[in-house]
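Before we start, here is the structure in question, set down as structure tokens.
This part shows chain A:
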Amino acid sequence: MLEVDGVSASYGNVQILWNVSLNVKEGEIVTILGPNGAGKTTLVKTILGLLHPNSGSIKFFDKRIDKLPTYKIVDIGIVLVPEGREIFPKMTVYENLLLGAYTNAAEKNKDQSLETIFQIFPVLKERRKQLAQTLSGGEQQMLAIARGLMSKPKLLIMDEPSLGLAPMLVQKIFNSMREINEKGVTILLVEQNVHRALEIADRGYLLEAGKMVLSGDWNELLANEHVKKAYLGL
Partner candidate 1 sequence: MPLEISLSTLVQIVIWGLINGCIYVLLASGLNLIFGVMKVVNFAHGEFMILGGYVSYWVSIYAGLNPYFSIFVSIGVIGIVGVLTERVCFRRVLGTSKLNEIVLSLGLIYVLQNAMSVLWTDKERQISSPFEFITVHFEIININMRLDLLIVIGVTVLIMAGFYILIKRTKIGRAIRATSQNRSAAMLMGINVEYMDMFSFGLGTALAATAGTLLAILFPALYPQAGAMPALKAFTIIVLGGLGSTIGAIVGGLAYGLAESSAIAILGGTWRDAIAFAILILVLVIRPTGLFGEKEA
Partner candidate 2 sequence: MKTISNLRINLKVPRVYLPVLLLATCLPIPLFGFSSFFVFVLTVTFFNISYSSSWNLLAYSGQASFGHAAFLGIGGYTTAIFTIRTSIPWLGLLLGAMASAFAGILVGLTCVKLREWFLALVTLGFSIILVAFTRELDWLTGGVHGLAVPSLLPSVNHYYYGMLALTVFSIFIIYLILKSKTGLAFAAIRENELEAKATGIDVVKYKLLAFTISAFLAGLIGAFYAHFMAYINDQIYGLDYSFLPIIISVIGGIGTIEGPIIGSALLRFISEFLRIIEPWALKIDPVVILIYDKIEPLVMGVILVAVIILMPKGISPWLRKYLMPKR
């Protein structure tokens, strides 16, 4: 469903991505691994149109999307849960969720989506009238994911959802990811946490210094010496 083909991208005159390719099929959980600064966040920003590639193409259901503005990309069903939560701090939890259903298609189903989401994250139902900035870090992350789900995405991209969270919460969030996937949402997961990411993913890619260096299914990757090397330099 998503096809990134030979994409290079830069910030100003600083090139970050070099000829990166990957693909995601419907129903999968695919993960992009890589150490800090490898260009993972840049890659997802490029997919979402926050940054336009210098060369290469990005297709979604065989339609070119690399020249579209972000709001149109969201409209056709790709949603990003950004790194560092990026919620709207001075709005209530409920309003944050409504904003997730901003696109017309999503708005029609918002009541049903809300119900599903409150099922997955009951704590958000309790807190729906609170300002988002009063939530704890883990709850904010749940809100960010829930908000992403509100727009009924075909493809949900998550950028480091475990960042800065206690292990217990990480477990919770990864469990909910599986649940979301089972409900039919395809997931592209960007992670540093290799073990956990590979535990739930069908396949993975390894990004290093802006280049795609490896791809494969989870036990292949986990066994690969290169992964260890990239992270630990052993």
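Everything that follows uses one rule, which is that a contact is a pair of C-beta atoms (placed from the backbone, for glycine too) under 8 Å apart; a residue touches a chain by one contact, two chains touch by 3 or more; residues count from 1.
These made the cut because all candidates are chains of the complex that A comes from, given by their letters.
Everything numeric in this text was worked out from a predicted model, so none of it was measured.
What touches chain A in this complex, out of the candidates 1 or 2, is 1.
Touching candidate 1 in their complex are the following residues of chain A: 48, 50, 69-71, 74-75, 79-80, 82, 86-91, 95, 98-100, 102-103, 107, 147, 151.
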